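Apart from one protein chain that is not included, each protein chain of the complex appears where it belongs.
Take a look at chain A:
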Amino acid sequence: MPVPNSLRCLVRPSTGLPVSIPRTAASLGVPSAGLLGTPLLAAASFSTTSSRSEGASGIAKNHHRGGKKTFTVKKKAFVLERGKSPLPGERKAYRKRIILSNDNALAVPWLTDLGPAELSNENNVARVMGIPEEVQDQLRASEAFKTTQCWRMFRKPAVLVRKETVDLTRRMDRAAQNNEMLRLVVTGDKVAGKSLMLLQAMTHAFLNDWVVIHIPEAQELTTACTEYAPIPNTDPLQYMQPVYALKLIQAIKKANEKVLSKTFTRNAHPHLPQNIPANTPLLTLANVAKESEAAWPVFQSLWAELTAQGVARPPILLSIDGLAHMMKISDYRTPAFDLIHSHDLALVRLFANAFGGGLKLPAGGAVIGATSRSNAPRCPSLELAVSRREVEQRIEASSKAAGSGSGAETTATATEEVPQRDPYFRGYDDRVEAVLRSVEVLRVGAIDKNEARAVMEYWAASGMFRSVVDTKTVTEKWTLGGNGVLGEMERASLLSMRM
């Protein structure tokens, strides 16, 4: 009786069939001991190599003779591990975020919040005072805080009341009392606190229920990065910026909600997307702007209502940062491919008009522009106008002083000459000079040591400045900070450990 195993030895071996016959026995045709079921592995020679020690099973596997086998490592495609990339807009949001509170900083117990009259009170000079919560929201809505300022180091935003602050806010109050327009350019050295001065003016305005219209960066209007369109029936042709206007209306609405809801329209505005009858709160009017198409007509109506004569209106503060950008030829083009002057852009024109004195507000107000030393195109006319006005102001002040009897300063300024145009230079702009002919100039200079001490005590109380504040340290930091340039002092004492 044939054993199935012996028949199997006649079958052509293949990989599918495990055959338990050693190579030598199979080639000789000898029925092996496998028939009897004895272990065949015993016949295989001893080897430590796994292929050999497998014994008979190796035959079936290796009966195909392949080519020479080489060991090649397959090259893996190089994949750079990048992690999750940020979503569109995420990086910018991170870069532009404003942090106004630091829970790790100590709360300053003696810090008092600003009231409506605090910023114009002379007794508050050289004191650090907190910005109330409500005003913080308003300032944030109008983008008064900047990423370059050190708000994120302290428990809550606070400002140093300086001599210049009191001067500025008093001028604002005087203008509002007399229903006049304060036209002021804030200038000064790099990181001297020009934008902060603007912020303080805005704080004062918010606290006193003014309407604040703030343009955080003039360059956003003039560097051709927002949409523009011609305004029909204007001569010379003006241009509106609907997308920016929408953004501005929303900021105005958010920042001035309280005042706008208490102010009512005088006329009806049937041409807007939503009919606005007379005696509607201005807030409702501002709410009409939902899309950029309607933004410009809404802004025009809002502005017409805010400046309407003969009805109760709040004072208005127009503020703009980065003044040099609005005093140049913009990057926009006419259809004929000529560059458009910034003052032909309607929003900028509104500010230029206010600076030039062509704006009459029912309850007075102020237009304040701050120059910038870090992001400013060269603007010779602005520089000239500012320096000229500064000298003229000094001469006026000295002549006043002479009139009142003290003649000591007269001799000092009598020798000063009002700067004139360089006759060999062509880059002046007549329109800019006409606008700035009669503005007031406020130079934000260095702080004195009293103010320096006040601000350093605040830093120390917040736990951000870790040494004793005495005359020596104050003088040291004051000197290190370019003789009292506030931003430089901040760099020298607060930001020196920044990694």
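The rule is simple: a residue touches a chain if its C-beta (ideal position, glycine included) is under 8 Å from a C-beta of that chain, and two chains touch if they have at least 3 such contacts; residues count from 1.
To be clear about the criterion, contacts and distances are computed from a predicted model.
> Hey, which one's the missing chain according to UniProt: "Ribosomal protein S13", "RNA helicase", "Replication factor C 37 KD subunit" or "GPI ethanolamine phosphate transferase 3, catalytic subunit"?
Choosing among "Ribosomal protein S13", "RNA helicase", "Replication factor C 37 KD subunit" or "GPI ethanolamine phosphate transferase 3, catalytic subunit", the correct UniProt name is "Ribosomal protein S13".
> For the chain left out of this view, which of A:333, A:400, A:421 or A:472 touches it?
That would be A:333, which touches the missing chain.
> Per the definition of touch given earlier, which of A:226, A:301 or A:319 contacts the omitted chain?
A:226
> Name, in rising order, the residues on chain A that touch the hidden chain in the full complex.
224-230, 239, 331-337
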